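My questions will all concern the structure given below.
Here the complex is missing one protein chain, while the rest keep their positions.
Here the chain labels run A and B in written order, and each chain numbers its own residues starting at 1.
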Amino acid sequence: MAKRGAARFDRVIDTALALLAWLVALLVVGMVGWIVADLLRQGLPRLSWAFLVELPGDAGRSGGIRPILISTLLILGVCLAVSVPIGLATAVFLAEFQRGHRGFGPLVRYSLDTLAGVPSIVFGLFGNAFFSITLGLGFSILAGGLTLACMVLPLLIRSMEMALRAVPAEHRLATAALGLPQRVSLLYIVLPAAAPGLAVGLVLGIGRALAETAALLFTSGYVDRLPDSLLDSGRALSVHIFDLAMNVPGGGSQAAATALVLVALVLLINAFTSWAARRWLGSLHSTTF
Amino acid sequence: MTVQPKARPPHSSGRQQRPAIRRAVAGLALVAAVAGCSAARELKLSLSGSSTVAPLAAEIAKRYEASHPGTRVDVQTGGSSRGIADARSGTAQIGLVSRALRPEEADLVATTIGIDGIALIVNGANPVRSLSDDQIRAVYTGAISNWRQLGGADAPITVVTKAEGRSTLELFLEHFRLDNRRIRASVVIGDNQQGILTVAGDPHALGYVSIGTASQEATAGTPIRLLPLAGIAPTLENVRSGRYPLSRPLNLVIQPPPAAGVAPFLAFARSPEVHDLVEAQYFVPPAR
Partner (left out) sequence: MLKPSTSFHRHADRPLLWTLRLLSAVAALIVALILLFVLREAWPALLQLGPAHFLRDPGWHPASGDGDADYGLLPMLAGTLLSSGGAVLLAAPLGLGSALFATSYGPPRLRGPHRQLLQLLGGIPSVVVGFWGLVVLTPLIRQWHPPGQSLLAGILCLTVMILPTSAMLSEQALRDVPAGSLQAAAALGLSRRATLEGVVLPVARGGLLSAVVLASGRALGETMAVLMVAGNVIQVPATLFDPVRTLTANIALELGYALELHRSVLFVGGLVLMGVVAVVMALAAGLRSSPGHG
């Protein structure tokens, strides 16, 4: 009797959980579909080659997004030029030279974990106070790129460290046995072996930087013109979407078209990451029960 | 997301790391080079402040750049208070301020480039044609909360107000003798455009914005309507004649002495050469 009751209870719970699982699956499909369909409906008619290469006119209501694309790329360039060397060096340090649970290495790791938890608007506050005002960079591509560099570092370092740790120990042992200096083993053995994983980390960082808005509002600013130098203010794609949506009546379809460009860029990057991760790092493990 | 690396091919090409480093070095060199370039450029004027003045200033800047090659004029918005602060701190050479300077701002010098008013706006679908000062006061303090009480549809009023630090807000409060603490708003906005967007998108909204910006939008087909104030229509003529009760000067503000290249720009911005631009933004050119 009791056993049959328990079995029925089992079935009820099982059905409820199955229902929840399916509901969520459908909800995710619905949500993605809804958002993407709306963006496509509003933005696709505006999207063309001309949209990418023309200058914006009438506060962004007409024309294209050329200066915005260029500013975005420059901001990204500054961000990577600064964060990649620092990130790579830190990742190498943590993966190759740190074994203990005390001392400098764990301190670095703890500090990076904390940095990863800082909200993006706080990076904006910091970037505005430090880069724009204290260092006198003003609202500029340089200030925005440097702020983003601080923001993507934890992500960059964590993924690069993982890539380095995945290099089999035998590689290092072999070079050590040959009496080669570390520099040589690092440059010619470890880094090349980890290159694909490092690339994945890089691309993750790019994706994060492209999607960011809040940290850029008060560092790289709003100016929607072609920048002459890195000290000019430049408007990133995400800031352009924000401005068109919030401050420009009739800017909706242009905002949607810009959003499509941004989402396409981010998706391409994410797709590349997961493809590369599968290709080089082995598939995500797939235990089931 | 965690990608747990399990197995990977042991051998990859040794060439791949070198371009990475070379790229990084090239990137840094690029940063240095481009940053260096800017120092060599002839002249850069930066303007910042009022979102009411900014679009006009940007148009004037474009024309000025066209006739003065080698000069670049950048315009950032942020509100009149920001314009005052940036002009004082030197963050911008010229501050944009959409009100008269106050006694405590006597250290600054203002150049008036146009005159604007502030108008109450409602959605184009709203049947209400005019509101008295008392009614407006009652709506903004929460005493009236439904359009029915004003002769409109039975719908709650979406009260749109501006964020602190905006001179449009200050002048509005001053004119209606209101204290910002007593304002009961449904939506708080920053720029004029955002106010227009909110009112255009909500049939039951009431807001106040620059007449210039509002007229331009209304003419372009945005579904908003400007309401008369104390029976006087918010038109260019009424602002020009001084009959419209809620008007203000649009100023370019500097801290003397003017930085290099500033004086010619100020003279240009005041000259009849740009009056068509002032009028195109639905502002009144200053009398000379």
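Keep this in mind: a residue touches a chain if its C-beta (ideal position, glycine included) is under 8 Å from a C-beta of that chain, and two chains touch if they have at least 3 such contacts.
Everything numeric here is computed off the predicted structure, so don't read it as measured data.
Participant: Name every shown chain in contact with the chain that has been left out of the document.
Facilitator: So, taking every chain into account, the missing one touches A, B.
Participant: For the full complex, which residue in B:Leu43, B:Val109, B:Val128 or B:Val188 touches the chain that was left out?
Facilitator: In the complete complex, the chain left out is touched by residue B:Val188.
Participant: Quick one: say which of B:Glu164, B:Glu237 or B:Asp276 touches the chain that got left out.
Facilitator: B:Glu164
Participant: In the whole complex, what residues of chain B lie against the chain that is missing from view?
Facilitator: Touching the missing chain: residues 1-2, 5, 77-79, 81-82, 85, 155-156, 158, 163-166, 180-181, 185-190, 201-202, 204-205.
Participant: Given the full complex, what residues of chain A touch the hidden partner chain?
Facilitator: 7, 10, 13-14, 17-18, 20-25, 27-29, 31-32, 34-35, 38-39, 42, 85-87, 89-90, 92-99, 104, 107-108, 111-115, 117-126, 128-130, 134, 150, 153, 157, 165-166, 169, 172-173, 176, 179-183, 185-186, 207, 210-214, 217-218, 238-239, 241-242, 245-246, 252, 255-256, 259, 262-263, 266-267, 270, 274, 285, 287-289
Everything that follows uses one rule, which is that only the chains that are shown with their structure count from here on.
Participant: On a C-alpha centroid basis, what's the spacing between chain A and chain B, in Å?
Facilitator: Chain centroid spacing, chain A to chain B, equals 32 Å.
Participant: Flag every residue of chain A that touches chain B in the complex, lowest number first.
Facilitator: 59, 77-78, 80-81, 84-85, 133, 138-139, 142, 159, 162-163, 165-166, 168, 171, 187-189, 191-193, 195-198, 200, 221-223, 225, 228-233, 246-250, 277, 280-282, 284-285
Participant: Applying the document's contact rule, which stretches of chain B touch chain A when the two form their complex?
Facilitator: Chain B reaches chain A through residues 3-17, 20, 24, 27-28, 30-31, 34-35, 37-38, 41, 46, 55, 72, 74-77, 91, 190-191, 193-194, 196-197, 200, 217, 220, 222.
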